[in-house]
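Missing here is one protein chain; the remaining ones are kept as they sit in the complex.
For subunit A:
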């Protein structure tokens, strides 16, 4: 096949990773992942509640059985006191059957208690993980948003536009992408700073300002040069005055006399 469909497909595949990167918003993916974690946490909590409910039900049954057991023991004692050993035997044998049930329920109770503790611990750990993820997620989102804004601004300067892309999502790409965007924003900043890209923000000096600065700088240099020349001219006259027999102090005290010495 060499038609339009195939050629467009090939071009797309060649650019697939780039397109994927552009289309995918890691913030949405992170939020989705967080939502899933919350749902999981909710399930675990529901599990803990279910186990706790079963445990309480068992405790109630155990209490009832133990009450009955005590009652049968009392009845046995009374029957024996009344000389009814047969009745006492019956009460004690019923009590023995109840005791067996109590033992079984106690075993179940212990097992459930162990499960409940494990699940509670798991829920706490999961809660901590979800909390940590939320913090990390918000940090990544903020960094991503900032990097994206930086990139957009940078791209607007140099005329690069964001375009369409094929759709795709992958949670593990989020951090990479943020780093990439930061690097890209950093690279654009560097290009702007070096002058390789034009900065249309108006913050940087334009060529007119640079020329003005140069001219005014030049004027300063000229002025300074003239001042120094004048100083030097004054200095050489003094030197001539010293050579002519006057000391420097005298020359400084009577600078107006200098021309007269020259004439002599």
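Here are a few things to note about the model shown:
Basically, a residue touches a chain if its C-beta (ideal position, glycine included) is under 8 Å from a C-beta of that chain, and two chains touch if they have at least 3 such contacts; residues count from 1.
FYI, contacts and distances are computed from a predicted model.
Per its UniProt record, the hidden chain corresponds to "PspA-associated domain-containing protein" from the list "PspA-associated domain-containing protein", "Nitrite/sulfite reductase", "Electron transfer flavoprotein subunit beta" or "D-ribose-binding periplasmic protein". Checked against the full complex, the one of A:6, A:36, A:78 or A:129 touching the unshown chain is A:6. Those residues of subunit A that touch the chain absent from the view are 1-9, 11-16, 18-19, 22, 160-161, 163-169.
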